[in-house]
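The complex is shown incomplete by one protein chain, all other protein chains being positioned as in the whole.
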Amino acid sequence: MIIKTIFSGFGGQGVLMMGISLAHSAMNKGYHVTYLPAYGAEMRGGIANCTVAVADEEIASPVASEPDYLIAMNAPSLFTFQNKITSGGTIFLNSSIVKDRPNRPDVKVCTVPCVDIAQDLGNPRVANIIMMGVFIKKSGIVPDDIYLKSLETIMGSKKKGVAEINRKAFAAGFDYLKD
Amino acid sequence: MIIKTIFSGFGGQGVLMMGISLAHSAMNKGYHVTYLPAYGAEMRGGIANCTVAVADEEIASPVASEPDYLIAMNAPSLFTFQNKITSGGTIFLNSSIVKDRPNRPDVKVCTVPCVDIAQDLGNPRVANIIMMGVFIKKSGIVPDDIYLKSLETIMGSKKKGVAEINRKAFAAGFDYLKD
Amino acid sequence: MKGSIKIDKELCKECHLCINVCPQGHIIPTKEYNAQGYHPVGTNNEKECTGCALCATICPDIAIEVYRE
Amino acid sequence: MKGSIKIDKELCKECHLCINVCPQGHIIPTKEYNAQGYHPVGTNNEKECTGCALCATICPDIAIEVYRE
Amino acid sequence: MAKKVFGRPKSLKDKIFHYCPGCGHSIAHRLIAEVIDELDIRGITIGVPPAGCAVLAYNYLDVDMIEAPHGRGPAMASGIKRTLPDRIVFSYQGDGDLAAIGIAESFHAANRGENISVIFINNAVYGMTGGQMAPTTILNQKTTTSPAGRHKILDGYPVKVSEFFSQLEGVTYIERCMVNSPTNINKTRKAIKKSFQCQMDGMGFSLVEILSPCPTNWKMNPIDSCKWIDEVMSKTFPPGVFKDNTASVKKAAEGAS
Amino acid sequence: MAKKVFGRPKSLKDKIFHYCPGCGHSIAHRLIAEVIDELDIRGITIGVPPAGCAVLAYNYLDVDMIEAPHGRGPAMASGIKRTLPDRIVFSYQGDGDLAAIGIAESFHAANRGENISVIFINNAVYGMTGGQMAPTTILNQKTTTSPAGRHKILDGYPVKVSEFFSQLEGVTYIERCMVNSPTNINKTRKAIKKSFQCQMDGMGFSLVEILSPCPTNWKMNPIDSCKWIDEVMSKTFPPGVFKDNTASVKKAAEGAS
Amino acid sequence: MNKVLMSGNNIIGEAAIRAGCRFYAGYPITPQNELTEYMAEHMRNAEDGVFIQSESEIAAINMVAGASAAGARVMTSSSSPGISLKQEGISSMAACELPGIIVNIMRGGPGLGNIRPSQGDYFQATRGGGHGDYRTIVFAPATCQELADLTMDAFDLADKYRTPVMILADGMMGQMMEPVIFKKPKKRIYSDDFILKGAGNGKSKFIRGLLLDVIDEEEHNWKLARKYSVITKNEIRREEHQIEDAQLVIVAYGTAARIAKGAIKRLRENGMKVGLFRPITLWPFPELQLRALAANVKNFLVFEMSTGQMLDDVRLSLQGYAHIDFHGRPGGAVPTPAELANVVARLYEKVD
Partner (left out) sequence: MNKVLMSGNNIIGEAAIRAGCRFYAGYPITPQNELTEYMAEHMRNAEDGVFIQSESEIAAINMVAGASAAGARVMTSSSSPGISLKQEGISSMAACELPGIIVNIMRGGPGLGNIRPSQGDYFQATRGGGHGDYRTIVFAPATCQELADLTMDAFDLADKYRTPVMILADGMMGQMMEPVIFKKPKKRIYSDDFILKGAGNGKSKFIRGLLLDVIDEEEHNWKLARKYSVITKNEIRREEHQIEDAQLVIVAYGTAARIAKGAIKRLRENGMKVGLFRPITLWPFPELQLRALAANVKNFLVFEMSTGQMLDDVRLSLQGYAHIDFHGRPGGAVPTPAELANVVARLYEKVD
């Protein structure tokens, strides 16, 4: 089994952290993982993205020819990556911002108004964690408890209280899809 | 025909100029020539030397495997080069300074007390020109008038009067060997 | 003096320097998005613009044109 | 004060700085050659050395040792 | 009818700056374009942008430009100016570019008194590469390579380019300005104009240092960044004219061949 | 019995200098050796000779030495000193080495206040390579690359290293001396000693500039060369102490960790 | 020891510190900044650790040379343009036989180029981009784990042979995160005769690259050449992957080799017998090992993220014994395994 996921969005939306948290939790679950950010530090603006591969064997290439999942946090991300997704793959869309929809009939779409949900929680910055809640549930790559532990480890050095907020945000996402 | 000559001495003795003047006059006589200084400008002190090749055909290598002539203006020059001279070649020795003699039976030696002669002329700096007088006569590579013209061209940019002094010095050398 | 400004919302990067320098409070934040992903500023028509051009002078992105009557 | 100097002729490079600074005129040129090809300086015993060491101080080649009684 | 009193300068291309919100580079670019417009020298100006956040300056300034390797702008500008002495040549440089890797080239171009203008953006960090310590990082300032704050013994002192370069005989005019308020921005425009004018008059090397906000790497919002320049940064780097020989050099130049 | 009052310092090897007759490098070497003897630090001293006529300094000075690429002595010395903070580390440099190709490394080592000593031989030319113009060549001085004399507009101005580096906050002590007379030579020895002492006391960066004759490339005899330093060269480069913070730095250092 | 998820740049820093590196000097440049930043944060916390953000790449390499001469384990890092600036210094370290690690996290070039992963500096790294007859050992890791391991090994080899060692990776390796386990570093073994610590009461020493006497310099050159032969004999490393039955072998290193592995997986799923030969030391190049393959394999594809540089070494190795094709993606382009698989598949058809 090998699963490749692309996370993509504006610079400030925390997409790299989404990828790292997935990679970290998958590592803790015992999988082989790679995390590959597309890098733009010498260039201001533009979109940020990263690719995470999770597998039960050595991962040959961290580059995704045909990713299984795309998490698109803004419209340019959708346009850039929608044609790379493997047939039968899933696109997670930040529908608070992205009004467009993919033009491919062979991929599933999961729209998540994660910014709105975040605003409801009183913290627009956790939209990415909410999205992760949805993604972790839907993809089933790692159990939620392992993911939450990783999230805490990663955020560890930062202030207290944050953990609580993140947990709530994750739960909101995890519970968003009732199916 | 190809004739290779090494001029060697202390830094201030004007040995490079000796070589250039030979090369220049041989060029003017219509020969192929190369002039190759051994270079030490990043190093103070030590001996200066140069190799001049004169030939009636293209000169393959400016490096002398077995030079025909050595002009040794000081003792270290004699020690350094005496074993390179071709069998039957000639060593011109500044006998004013060099008390030693070559230890090879198969080379000719021509001792010239050129510093003493120069001092007699009232100008110790022209010892090298005096030696050239001897050398040009003995080697017969170029006629004396061509040599003198070259000497003037080379010294050209310098002050007048110098030409006169040089001519005299050359003549003193040229006439030194009566045989 | 009476003036007015024209904000090019696509150029605005939500730095709010203009808001900070406008002596009239004529410029305000908005909730819209532009194609760059920023919330461009807008004008508050309740506060009058004098055309002093302080906002345009400090606007790093030349998003503001200033007019005077 | 009475002094004397010892010149290492092999070290001397004929710069004549010592001659120039010696207040006594104790140092003079020579016509000999050393192995380096220079004419090393020598002493003039007609002029007395005071051992002031000015010559040694300026000698670039440390060719002069100075002694005092 | 309403009259436009402020708009885009002609010498700027119609492109969105890639700079971060509130970045001083954007303002400096505009000021240069305004000066070029005012002096009507667009057609004879050649600019040399640096490696740094302003590496893409040629996307914005509508004059001939050639990118220099990191730090080498003044050498390149010297080559251009000596070849085309009647063109207006400027080098645009960040603090890392000018005072770290490029200190030799800036120092010697200044010392030679090259008749060029240097626009020097001091934002106290390496912006482009993500906020490392620059020569101009102030003491105790935290950056990604001085996580505990710049330490004077271990990291040395903030380099005061304007003060320092003023000591060089080759230098004609140096001023330090700021782009953190409309007033200061207008002063900066004047300084840039003076620098270009100095060159047009054949008076030699000039440099305008501009204290410029980098909200991204200062990890402050743009408004606080402007305040920080006033309240902190300008204490280490006081604004002002550090050298102005334009009057006397003019005279000397008239005397020379 | 006669007592030896002047002889070869212990820290000099028993070798004939390769320098030209009347060369100031020879004197400077001896002075360094004398100071090392006086301070009894031969065993803990590490020197960095330059590319320049003094490239072979390790043949003479009997201390550990490592040759630096041209101009990079202060960087190398910084690396050594930071690794072995209790050793005495000095960089020995010519004017081309320090002020042309190496200006960045000298500038920043000084600015960082590295606790090293720089012995700077200013002979107004590139000696080793045959007498080209140096940053310190004085105006109108003829060299092989300024055959018509150094031209201030085309070639720039003589770089005043001591004046200039004194401006840097990281610098503790700078003095300019000459080795053209016994008196000046003794002053130079004192300055070198002070510089080493400054380092031994942990007080930071110091530099001793030495106006030094290069008879060969000045095309003068050694005696005239010494005169030329007095009468001409020292007018552009006046001797003196340009900075001396040893007192105040000592205090500060005692306060710090 | 624990598995941790770290980026390549940070892994190099951590591995270096664990290996006893106590002196780092560097100048920022993308895509290796995280390494400089890691050192800024962690080096000064290490006992006796020195971090200097140097004024330039040139200063960095010379600081590192000085610290190496003074006995420290040293490292500097940069990316392509900055590595070009270090060439004089690297040549000088090689001449002075100073150990030290130089990390090049390559980006697209020439000139300022861009900041994407690229392999355009192969020639510079393997031929000595500086002047004169010298070589540096060049490691080309392909996984984060290998980055950790080889960084540690690099210090050991640098000491063993008194030579600069280069770690050549690219922006992808630098940025990418993978789980990594840091092995226990070996005890530092080196002869410290050459190290300068002050002469004490003994004889003073010097370190130099200048040998004005031709005989000395020539002998020094041959001495270095002999050392390089010994290294070539002892230190070659390479990986062979699925070559037993291979009809076609891809030769690739670093990131390109990973992509190649991905491609091979796809190709094998489609029944194409493709293998990989991956040089781990680029210099010394596994010439004989590669030539040995040519006994059975008649088709090779060199795949590089450049217009073709290692290609020369492959041609030198194979000496006409096999057919060589080339696929290159220079300038920061990172092809997907699928793309490469397509390229290989087309060639494979012709093979059959």
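Lettered A, B, C, D, E, F and G in written order, each chain numbered from 1.
Definition applied: contacts are C-beta pairs under 8 Å (C-beta built on N, C-alpha and C of every residue); 3 or more make two chains touch, one makes a residue touch a chain.
Computed from a predicted structure; not experimentally measured.
Within the whole complex, the absent chain has one touching residue among G:D48, G:D213 or G:D245, and that is G:D213. For the chain missing from the display, the contacting residue among F:S11, F:S26, F:Q93 or F:S146 is F:S146, taking the whole complex into account. In the complete assembly, the contact with the undisplayed chain comes from G:L316, out of G:I181, G:V230 or G:L316. Where chain B meets the missing chain, the touching residues are 20, 23-24, 27, 32-37, 39-43, 60-66.
By the touch criterion stated above, the residues of chain G touching the omitted chain are 58, 80-85, 87-88, 91-96, 106, 108-116, 118, 120-121, 123-124, 127-134, 208-222, 224-225, 306-307, 309, 312, 315-316, 319-321, 329-333. As for the chain not pictured, it touches chain F at residues 51, 55, 67, 69-71, 96, 100-101, 103, 126, 128-130, 132-133, 135, 144-148, 154-155.
One rule holds in what follows: only the chains that are shown with their structure count from here on.
A count of C-beta contacts for the chain pairs D-F and B-D puts D-F on top.
Relative to chain G, the most remote chain by averaged C-alpha coordinates is D. Each chain gets a centre from the mean of its Cα atoms; for chain D and chain G, those two points are 60 Å apart.
With each centre defined as the average position of its C-alpha atoms, the distance from chain F to chain G rounds to 39 Å.
The set of chain A residues touching two or more other chains comprises 41-43, 45. Annotation for chain D: residues 36 touch two or more other chains.
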